[in-house]
Each structure stands twice: as structure tokens, then as C-alpha cells.
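After the C-alpha cells below, expect a handful of questions from me.
Removed from the display is one protein chain of the complex; every other protein chain stays in position.
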Amino acid sequence: MKTRVPLVLLGLAALGLPFVLHEVYYQRVAALVVLAAISASAWNLVGGYAGQVSVGHAMFFGSGAYGALLAYTVLGWPPIAGAPFGIAAALLLAVVVGLPTFRLQGHYFSMATIAAAELIAIAVGNWKLVGGAAGLMGPAAPRSIADLSFRSPLPYYYIFLLVLTILLLITARIERSRLGFYLRAIRGGERAARSLGVPAVRTKLAALLVSAGFTALAGSLYAVMIGFVDPESGLGLLVSVQMVIIAALGGAGTLWGPLIGAATLIPLEETTNAFFGGSGTGATFVVYGAIIVLISRFLPGGIAELWQLVRSRRRLRAA
Amino acid sequence: MLLEASGIVKQFGSLRAVDGACLAIDRGEVVGLIGPNGAGKSTFFNCLAGEVRPEAGRIIYKGADITALSPEAHARRGIARTWQVPAVFAEMPVRDNVMVGAFLRHHHAPAARRKAEEVIAFTGLAQQAGAPAGSLGTLGRKRLEIARALATEPELVLLDEALAGLNPTETAAAIELVRSIHAAGITLVIVEHVMAVILSLAQRAVVFHQGKVIAAGPPAAVIEDEAVIEAYLGARFRRRSA
Partner (left out) sequence: MILVQLVADGLLLGAVYALLSSGLTLIWGMMNVVNFAHGDFVMLAMYIAFVAVTFLHVGPAVFVPLAALMLFGLGVGVYFALIRHVMRGPMLAQILSTFGLGILLRYMVFWVFSANFVSLPNRMAGGVLAIAGLRLQDSRLLAGLMALLLTVGLHLMLTRTAFGSRLLAVAEDRTAAMLVGIRPDAMQALAWGIGAACAGVAGALIALFFYISPLVGDSLVLIAFVTVCLGGFGSIPGALVAGLAIGVIESLSAWFIGAAWQDVVVFALFLLALWLRPQGLMGKA
């Protein structure tokens, strides 16, 4: 029986973090870390556990973000009330895109997902009804508490933390269940998996549905917090890429990898932004690119692998 | 009759890998499939396992036509297979590899784990159960392939060169393993290059040549057959036996 003590400590640390980080700036970064961890964990179900490297998850994120802000601009509802619509749209997209593309292996799947996401981004950028290239704005000033529009990042931090906790619990559950074994078997070799009775397409689709749903929820939460979305920030290639990098950096196909990745990359991104004077210079993405290349070359299993390496070394020395 | 394949044809471009092959298997049999390299044995296997859909012919299993069914449907109906080139899930531990197979009949993890442990003990992999499958050698991988297949609780197991590349001691142990699988009531079709294996294991040998079955019968009789010697064993065998 594994001890639960570290988990409880981690939970307490997460709850208490804002009391240590007094400055609003740091609290905001903490909220963004948790938000990024949500979408990267969601991506991880398909891209990590099942090894189907989607580079098009922005389409689900964008569904959520646009769903939330369309509920405000079209119906005048609080943005969060649009989340269910965004999630529903993402689930529909997952089926429409997933069924045909899941027959593709390896790189082909990645390319098809990029093409599908770009297609949607271009279409939305040319579609006036959903804001076109200019995008959509949330309520300028909060009309009621339901608008979830707060000055302080703290409420967002705790909302995001709640969602992340639920997602991690679901992932941990999946990891130990038949679905988790089937997903890893598909990553290990789809043909062999099918010969053992793994219904590959159905299994991948199940993972994609959970993944798309939570990615869309992350998108809605993002839109609620930022109050703005346009094709680039909601549906752009870099949105998809960020999920991939965070999961890969922390350790794709592991429970904690995406959280570790987010806790590393987002602060790093903020630091480089601050150092090079805003994200407008592109310096941040140079760092992004360099990190990706270095991980793929030297640490394909991510930080989680490094951790395991250290642990097994120590065990060897102890023995 | 457990399985009956008739008139199976599979074409790769201009090459007819399987050209009207027929095979009937009775419950409880051990059938040896032999033939020179490229004769179409693996492709024929793949047809039986649903991995490859034949262009013509029919496969009847326990009275139902399974020709067009998916590989996973074959597994569900009780046909398991191993791969000529081992296809273990390298990053997963041996135990988890076997559990993937066990999950077919046991939907909950504890039951699947129990089944897996049982099969692991049966196939002699207990020592390596916690190691990643990628760390196994050829012998271990071939055993793991068999273990995974057995974990699906099949009635018919197709072994594609499961004993190839093993040294004599390992081969003897593997023959024992196949015997005990048979003793557990499982029907087997084995593809093998080593004659001795077929002679000691199979009740019936079926000889493939250029996608066709050119001879079938008791192994000892089949290797005496002139056509088989010509096609498969070639001049070398004749020289040696002379």
C-alpha cells in the first residue's frame, strides 16, 4: 500500500500557495500554470497514454473559448454558461475528426490533426458571425457574480485547481483501469493490441472524448478569465503546440508529467517575456523551440523520466 | 471441425502470396505449417487471425463465417496469435503486457491481474514479471507473446515461428511449453522451420509452397513426400539424407 502522505502534502501546498505568493503577478502566473496543466493533462490522455500525437487540440480549446464568449455576445449570458455548448461542440468535433483520422498512424495522424485545426482556424477567421479575425470580447465590466469577472487572480486559481484535481483523479482512475491498459497497449503497437482483443478505434475515441471535453473546458475557463479570444489565441497552432510541449517536457503518458511541465514552462515563459520585453519579440518562442529540441534529443521521456532515472540510481547505490 | 478455411487468396500487387489455400482444423489438434521462406505461411496466418482480409475464400470458425471480421473480433471469439517478429509493448512491464490480454475476459483490474499472474507462472516468466518488456531477450519476448495470447483464454492459438532463433536448450523448453498448452485443451497451429519441432509436436503437417497447400498428412510421412522434398527441402536435404 502506497502512502498517501505526499499527495496530501502536495494538495495542501497547492491550496496554500497563494498565501506565500502575495504579489498579484505571481498569483496570476500560478493560475495560468494550473490552467495550462489542465489542457496539457487533457491532451496527455490521447497524445501521451495512447501515443496519438495530436497537434490539433487547439480546435477543442477554441470550441470552449468561443462557446463561452458567444454565449455572452449572442445571448447575453454569463460566459461560463456557454461552456457546456463549447464542450458539446468539442465532443462533436472529436467524433467528426477522430473517426476518420484514427485510422492514420504516427506522423499522418499528427498532420491530419494540424490540417483540421488550421482549417477551423481559417474558417473562423473569415466568419463574421463568430468575430472573424478580430475575435470576441467578454463583458467589459462584471454584471453579476455569474460573470466570474474578478480583479484578483485568486478565484481563478482555485476554480482551475478544482478542475485540475477532478481531471487528475479521472486520469489516475483511467490509468489503473482496462481503458488505461488498452491505451498504453495501442501506443506500444496497435496491431498487436488489436490481436489481443483491444478495440483500437473505440478505445482511442473514448480517450479523445474525455480529452476534448476537458480541453474545451480549459478553453472556456481561459475565455472567462481573459475575456477575449481570437483565432490565434484560441485556435492557433501554438495553442496546440503548447499542450504538446508541456506534456512532453514533464513526461507524456504519466499522471504528473503535464503538471510538472506546466510548472516549469509557464514561469519560464513569463520570465523570458519579462526579460526580453514582452511576448512580441518572439524570444519566448525561441526558448520554446530550443526546449522542445533539447527534450526530444536528450530526454524523450521528459522530466518524469529524469526523476525515475535518479531514483533507480539511488536504489542501485543502496543495494 | 473447429476451423475451416477454403480457397483463401491474398494478392500483394502482382504477387499472389496465398493462392487458394485450404485448411481444416479439428478441435484439440496440433497442426504444423511448413514451407520455404516466402511460401505465404505468415500471410495465411494473418488471414486466419483477421489481420489481413483475403480477396477470395471463406473462413468458418465454429460454424460462423469470420472471414471479414476484425482482428479484435477474432480475439473475442477465441482465436489468439503470436507474431513472427515479436511485437511486445516494450515500455510496459511484462505483467502489464499480459494483463492487456487478460482484460479481454476480465474487465476489472484485480481479476485481470490474477489471470495474468497465473499465465506468467505457467509460461515461466515470473522472474521478469516486473521488468519492461523491452528489456527481454528473444527467448523472453517469444514467451511473452505466447503468454499474452494465452491470457485471452483462447480456444485456438496460432504460433508464427514462436521457436525460431532459440538455441537447442531453449527450444526443448519451448517444446515443453507448447505441449503443456496443448494438454490444457487448446488447439494449436504452428509455423515452424525446424523439422524436429514439427516432428515432435504436430499430429499433422501441412506444406505450403507458393501460396498453395502441396501436401498434408502425418509429419513423418509428409517429409518423405517427393514433391515436398523438391519444393521445400530442395537439393540440400537430399544430399544430407543420402
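We call the chains A and B, going by the order they appear; numbering starts again at 1 in every chain.
By our rule, a residue touches a chain if its C-beta (ideal position, glycine included) is under 8 Å from a C-beta of that chain, and two chains touch if they have at least 3 such contacts.
Quick caveat: nothing in here was measured; it's all calculated off a predicted structure.
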### Message
Looking at the full complex, which residue from A:Leu237, A:Leu255, A:Leu268 or A:Leu306 touches the chain that isn't shown here?
### Response
A:Leu237
### Task
Check each of A:Leu75, A:Leu92, A:Ala274 or A:Val293 against the chain that is not shown and name the one that touches it.
A:Val293
#### Entry: Hidden partner interface residues of chain A, rising order
47-48, 51, 53, 55, 100-101, 103-104, 106-108, 110-112, 114-116, 118-119, 122-123, 125-126, 237, 241, 244-245, 248, 252, 281-286, 288-297, 300
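The rule we apply is simple: only the chains that are shown with their structure count from here on.
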### Task
Would you mind writing out the residues of chain A in touch with chain B in their complex?
176-178, 181-182, 184-185, 187-189, 191-200
### Query
Contact residues on chain B for chain A in the complex?
49, 51, 70-72, 74-76, 80-81, 83, 87-92, 96-97, 99-101, 103-104, 107-109, 112, 148-149, 151-152
